[in-house]
Structure formats: C-alpha cells, structure tokens
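Starting off with a structure, shown below.
Missing here: one protein chain of the complex. Every other protein chain is in place.
Which chain is which? They are A, B and C, in the order written, and residues in each are numbered from 1.
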Amino acid sequence: MTLLVERLADGLTNGFVYALMALALVVVFRASSTVNFAQAEMALFTTYLAWWMTTKGASIWLALIAACIVGFIIGAVTERTLIRPMEKRGEMPTLLMLVALFTALNSIDGLIWGLDYHSMDGLFPGGIDDYISVAGARLYFEAIGVWVAAIVLLAVVFAAINKTRLGLRMRAAADNPTSAALSGINVGRIYTIGWGGAAVLGSIAGILIAPISAQQLSLATMFPVLIYGSAAAIIGGLNSLGGAVIGGLSLGLAESLLTGYVDLIGPQMHQTTALAVMVIVLLFRPTGLFGSRLEERV
Amino acid sequence: MSTLEVHGMSAGYGRAAVIHDIDLRVDPGQVVVILGANGAGKTTTMRALSGEVPVSGSITFGGRSIANLRPDQIARLGIRAVPQGRGTLTSLTVRENLLVGASCRADSEVEADIARWMDAFPALARRADQPAGTLSGGEQQMLALARALLGRPQLLLCDEPSLGLAPVIVRDLFSFLSTVNAETGTSLLLVEQNANLALNLASFVYLLEVGYIVESGPTSDFVNSDAIRRAYLGM
Amino acid sequence: MKKLRLLVPAALVPLVLASACGIDDSGDVAGSVNADGSFTVDTANCLDPAAATKEIGDTIKFGWSVALSGPVAATQVRVNNGLQARIDHYNEAESDIGGRAIDFTMKDDAYDPQKAKQNVTEFIERDNVDVLGAAGTGQLAAVADDQNDSCVPLLAGQVAAPQFRDAQTYPWTTTYLPSNTLEMELITQLVTSEAPDAKVGLVYAQSESGESYRTAFKEAAEKAGIEIVVEAPVTTPEEAASQVREAGADVVFNGSVGPDCLGVPEAIARAGIEPEMLIQVSACADAKSIYQAGGAATDGAVLMSWAKQPGSADLESDEAWQEYAAAVTAVGGDPNDNYTIMGWTMMDIVIDSLRTADKDGLTRENIINAARTQTFHPELFLDGIDWSMEPETSLGIAEMQPLRWNAAEGRFDPLGDVLTVSK
Partner (left out) sequence: MPASSMTDGAPRTRIPGVPSGQRRHVAVMVLVIALLLLGSQAPVYRVSQLTAVFIFALAIMGLNLVAGYGGMLSLGHSAILGVGGYTTAILINDARLTPLSTIPVAVVLGVLAGALIGLPASRVKGIYLALVTLAFAVSFPEFLKRFDGLTGGAGGLIVRSRDLVPPPWSGFTRAERGEWMYWLAAAALLLGFALVRSLTSSRRGLAIRALRDHEVAAVACGVSAARDRVTLFAISGGITAGAGALYAMYLGALSPESSFTVFTSIQLITGLIIGGVATSLGPVIGGFAVVFIPAVTTELTNGQAYGLVFGVILAAVVFLMPSGIAGWLNGLPKALSVHRHRGTKHDPERHDGG
C-alpha cells in the first residue's frame, strides 16, 4: 500500500510537469502547426537563469518572475525571427530551425553556466521533515507543491484561454487564421504571444522540476521532459489543450506504475514505454485521443 | 465619410497578375455589385481589398490608403469581409464566433448587437452554445454575415453569399442584406454569380472579364443588358 | 527499377564470396614478463618498430582525448584542471626528465568514440605524440587497438573497465581507476567486518558504470556470503528508495554516480529508511557537492578512498597538498575537488613512469615497460597506499581506506584500517 501510494505520488508529480510541457507544445502547435523541439531547451535556459539569480541572493520567487519574463521574450522573439519567415516554406524548414535553436541553446547554457550539475532550491520547503504521511508513504511538500502549482497554473491557463478576450482571439487564430484576421485580429501578434506564453509555461515547468529532478539542474535536465511532454501532447491530440493535460498525467502515472510493477518492461525501458504508447495511439488515432482534424495542406 | 476608391489596382498570386488596372468606387450607404464569370477575378478582387493578396495601384478608404495593409488592419479600419466558404470558426461556439467578430470593439453595446443579430437569425440563437461546425451551410453563411456585422463595418465585402445555398435561403439572405443596408447604412460590395438577385439589391454594377473591368454603371443601365450575358458567357 | 534489380545482387555477390571463410583466431605475443617481475614489451608487432625504440627529443609530446563538451564534460573539466596543474608544475618547478619539457595537448571528443578515434589518429599520425591519454570506456575501446598497433603508450587511462588491464591484449595501455571488482571486494570486506549478517539493498544506475558496479558487487557479495535482499534500479531515486524500504534492507549500497550520488541518499532519507550503513562508490567522493549539500541525508555515509580527501584536518600542514593547491589555483581550478585531486595523481603517476624510463633512455618502449612495473607513492595518496603496477594484474590501486562522512565536522574520518585485496 505504501509503495503504491508512493508510486502514484511520483507518477502524479512527473505527470503534472509533463502536462505543463505538453500544454506548452500544444499552444505552439495551435499557433504554428509545429512541435517546438526547442521548448525544453528554452525552459532549461530560463531555469538556469533562475538558479543563477538564487545563487546571487535573489529569492526564488523573484527568480521565477524573471525567468517567466525572459522566457516570454525568448519565445516571442523565436516566433518572430525564426519561425514566421519559415511559415510559407512549410513543416521541414520550421522543424530544422527549431533543431538549430535546440542545439544552440543547450550549448549557450553550457558556455554561460558551465557543465556542472547544480542542486537548486525549490519554490517549496524541501527539508527531510517537510512531509505528511499518507498510508505510511511520505508525501513531501515539494511534490505536493508541484501538484498545487500545476493545478493553479492549469486553471489560470484554461480560464485565460476560455474566458478572456485574448483567449478568444487565440482560439480563433488557431481555428481559422484567415477568418480571425478578417475579423480584425492581428494573428501574427497572437502567435507571438502564444509562443511567449508557451515559453512561460515551460519556464515554470523547469523551475518546478529542476529541484526534484534526478538529474538536478544540468544540461540534460529538460530533454527527457520534452520527450514525455511531446508523447503526452501526441496522445492527447496535438491541438487539444485538455488532451495535453490528460495525456501528461496519464503518462506520468503509467510510467511510474508500469516500470514499477511490470517486470517485463523493466526499468531500462521507461522512455520506450511512453513512446510505445504514443506510437500505438497514433496508429489507431492519427490525431490523438482528443485531437480534432489533422492539419492537411494540399 | 467612408468611401472606397480604387485606382489602377492589379493583384494576383506570385508574379502572375489575375486582375489588371481596376478602378472601383463605393459610396457611403451604397450597394455595389461586381458581376463576372468563373475565373474573371472576382474573388481575387475581394481578397485584394481585404488585404489577403498583395496589390499594386491605389486603394483608399475614407481618404486613407489601405493598399497592402494587413487584413486585420483593414478590418479594424471598418471594412469587413465575408469570405467565400464562410470561414466558420468550427471549434468555437456560435456565440464565440460572434464575439470574435466584435473582438476589436471596446464599446459596451456588443451584447446588444449579438442579441440583435440573433433575433434576426433565430437559428443562431437556438444553437448559440453549440460548436459552429455543427451548423448547416445556410446557418454558417448567416453566422459569417453576423460575425462581420458585429465589427460594425462601414463597408461589408460579400464574396458569393449565395454559393451552395438553397434558393429559399438565398432569398432570405438577400432580403436581410437589404435590411442591414437600410438600417445601419453599411455600404455593401457584393460579388455574385446570381445576377438577378444582385441587381435587385445593388445600385451600381461593375462587370469583370478575365481580370479587367469592362463596363460599369447604375443598375438601371444593366437590366436586360447584353453586356451581362456576355460577361457570364465570356463572349 | 530494372537497373536497380541488377545492381543489388551484383553488389552482394562478391561480398558473400568473400565471406567463405571465417576469422583466423591466432593471436600475437605482446610482451614477456621477466624473471624479476618486470615487463618487456615486444616491439616486433609495431607498425613502426623504430619509432618505439627511438630516444625522445627535448620535448615530450603528450596528447589527451577527453570530453570538453557534452553531458559528461562537467566532471571531466575538473579532472583536467588537475592534469594541467601537474604538468605546469613539472614544467615550471621540476623539468627533471633529462631537462625535457612536457608539451601537453587536450582534444575534445565530446564523449564520442568516433571523435576520440579521430583525435588519437591525429595525435599519432600528425602530432607524433609520445604518450597518449583517454577517458571513458567507449572512447578507449575505439582507440586502444590503433594505439597498441602504433606502439604509443597510453598511460593512466581514465577508465575502470577491466578489459584494458590485460597486458597481453593491450600491452601499450595502462588504466588508472581502480577496477570496480576490486572496490566491490573491499566494500564487502567492510560490510562483513562492520555489519555482519547485514541484509544489503543494492541500488544501481542503469548506465555502463552502474551495471558494472552491480555485477561486481553481486559477485563479491556471493563470495563473502552477504545477503542481497533487493536490487533496485534508479529509474528515479524515489522509486529505488521505496524498493529498498519494502525489502527491509539494513545496509544500502549505492552503485550510481553523477547526480544520483546525492539523489539516492536523499531519497533514502526521505523514504524514512535509516540504514546501519550507507555505502557510496568511490566515484561519489565530492565532499562539497554531495556530502555538504546532503546534510543529514549523507551523515555517516561510507566510501572507499585511496586519495586524500579535501577538508581533512591535517592538510594545512601537508606540504605536498600546499604545492598541489597552489598549482591548481594557478590554472583556475578548485583544489578542494576530488576530481581535480584525481587528475593530479594520474599525471603524477605518468610523470613518475617517464622519470623511471629516462634512466634507461627515454623511449616509448621504456616508458611502457616502466609503467607496467611501477611502485610509487603519489603524495596525494593516503598514507600506506601505493600505486603498484605489476604486469600480471596491472591493478595500480590495490588498497583502499574506508572513510565515513562526519557531517558535524564537515569531513571524512577513517573507518578502520586500510583494506587490501585478498590474494
């Protein structure tokens, strides 16, 4: 029982982080019909920035705000300078731009902050005694904090997208850019904001995961999150916001339970497990579980 | 005073121009129709005016040049287009579609306008909270019209509103357009294949043939005119 | 398509014909062990035997292929500081190998075997280096054959894998890191003496090193009659800790490295386990980033060491340490870094080999002969522990001192005597 609770809790913690990353990917996909391969590396950059600020004495919350601002700028500038010019050239050049950005950003992190891994203070108390006991399992505030933060963030995002004027514009631009533009919506600006917002989500995901990641904060911290996040986004449906969250949570839980309980899969194969689920879903439902139409340009 | 004035406008795709050296004018409150056969360049003309296609030549609206502005800039200046194919935002609800139409307005009368157009189109009111993708073709056309009107445009561009609709619905649509024009004073620029309907509504006509304006004049000049037949048959 | 159908078989036929016979398995003799236990390498197999026996000129060219970029470069750069500092110290203060200077070059292989091979080929063929170095099993695997065929000694390779210790297979290669087999055997000795009848929880990383620790520990535990109650992989430290707790282990061996050096002890503490003994591998020796950062979670953690640990009380009065610290500071490194200490001692050992070889004339042949039969006490090794190479086993480090982390004092304290491998 204790083990089960612990595994569920672990799965949930990871699942929420995957959900945030998946949500960021979906927001970008809805804007530019591409999967932002550099999403995790943008997040890594801002997470490093936040960590660096804390080493200089800034509070982690101040660092979080700074990371979000810088994240927004990186996302927005990327959209304007690298992605928009590729719009007419299609999927492949866009992807390649993102691969280029991915490589370059990781390299820049290394150049600026070195190659060491760092332990980073979290937003929530992380001491050995900061836990509550549930069925013998210790649920640490760090993990619970991630859940709460993610839930709040998701609620804010969903409210913003479904209840605000900006959200309406974003949905309109994602649904039919031409109609949106003819209705007076500056679609380009909406995309820029979308990319920026996605990068903010990623930045927060990074600051949530880095303190509890097995990798700590290092150049390799965020890439696995991208893998799981994109698998979650695909499973949910690349243009479905709700699907991303469900995909992320179920992937986190499935990963924890399957690798824990199913011997055949074994511990070596946990990324493979997630990706196999993704491929199977895609083969049967090419648009994911909750995705609508497949982007098709003839 | 809103007046659309077009001089020497050419536009097309890539380097090949589809329409050449077009002159056009729409006065306040006026209903103008562009008639022409398939492939004459009607849709290109509309897309040029709404900013979707790069143009050369001069286009002014209310004295201000709008040539090569972005579609959203043109829309915000008061020209709204109802595109061919209706451009329904399928995953949004009917009500949200209408709100998108009003998304650039900061006044407090948006809800009143929505109520007004829903009154005019009860079908929209009945399905206000359903995804717009579930509407029938005729309902989507009305939604597109209502969405455009929610921008309170001074000029409405309608690209073949009758396309693919049953005759009875088309009649309703045109009578509605006439009401709108009368009640709000919105100018209309229509592109139509259905000449009879259009001529009933319009006060001024342009004939487009393979990219050129070949004739123009008040509607009365064109009733039973050979020119219209020629424009359609391309003779 | 027709053309295509013809092309494929036309290409395959000669290849299949060529395969008619299998591989000839007869091996070459690499060298011989003399009556006095020393080693004489056989230069007859060298691609250029003359180069192996030619006296080295005024400069000893030394090429290292290491990761300066990529994921493992973090720790590697810290090792490199030690290497560089030792070389600088030699060139500035010693220069006692026939007055020669050492020209030391590092090339980045980004932990990629293909780039390592490229680097070593350039070192051998273009730069004409006299001594080589490499780090990482895959990298050494990609270069060892070329390097042995060329008869350029590769000394103190930063590798723990045992296959490179065989003097008959790789006569021109020596490695520095103690084999995991040896370390695990010493750890089981410690467990037997300190916690007899312990139920051991084996935590291992799913990496090359992790798997190798796991295998070696299981073998050693079986010999020593120690019960392993669970083998928990570090999918996440939390998952591993949960499994250890469920199995009721009272001694935990953490066979993982890198961030898990700290991650696993923290997860163990957080899972509410208070093991009698938490044993870490020697690669997890970094006091600052692991033990100080770990707080209560790492208090009392045990590991094996052969080198002096930063933070020990007596370092202030240790002249060799002061010399080392000054040199490392000069290259911008941190003396209180175990990886830097390691780099320094590695180079210390190489320089000693060169010195010894110089007595018979500094040739590549004599260098490797000297390195294969070497007894030496690097100043930064713990007292009572020597570097001892003999051609039969090529262990180098055969003894270690168990240390226990004392969180209150912020240092490692010795735990019992120096342990030696049982013959």
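Methods note: contacts are C-beta pairs under 8 Å (C-beta built on N, C-alpha and C of every residue); 3 or more make two chains touch, one makes a residue touch a chain.
Predicted model, so just to flag it, every value in this text is computed and none were measured.
Here the missing chain is touched by one residue of A:A31, A:L49, A:I74 or A:L101, and it is A:L101.
Checked against the full complex, the one of B:T43, B:N97, B:S162 or B:S216 touching the unshown chain is B:T43.
Against the chain not shown here, subunit C presents residues 1, 3-4, 7-8, 11-12, 15-16, 18-19, 21-23, 25, 27-28, 47, 68-69, 73, 106-108, 110-115, 117-118, 121-122, 124-126, 137-138, 141-142, 144-146, 149, 161, 163, 206-208, 210-212.
Although one chain is not displayed, its contacts with subunit A can still be listed: residues 29, 33-35, 82, 85-86, 88-93, 95-97, 99-108, 110-111, 115, 227, 230-231, 234, 238, 266, 268-272, 275-276, 278-279, 282-283, 286, 294-295, 297-298.
Basically, only the chains that are shown with their structure count from here on.
Chain-to-chain contact here is organised linearly: an open path runs through the chains from one end to the other.
Nearest to the common centre of all protein CA atoms is the CA centroid of chain A. Centre-to-centre separation between subunit A and subunit B, using Cα means, comes to 42 Å. Measuring from the averaged C-alpha position of subunit B to that of subunit C gives a distance of 77 Å.
Averaging Cα coordinates per chain places subunit A and subunit C 38 Å apart.
On the subunit A side of its complex with subunit B, the touching residues are 165, 168-169, 171-172, 175-176, 178-188, 292.
Listed in rising order, the residues of subunit B touching subunit A in the complex are 50-52, 70-73, 75-76, 80-81, 83, 87-92, 96, 99-101, 103-104, 147-148, 151. Residue ranges on subunit A touching subunit C, taken from their complex, read 2-3, 6-7, 10, 107, 110, 114-117, 119, 128, 131, 138, 140, 214-216, 218-220, 256, 259-260, 267-268, 270.
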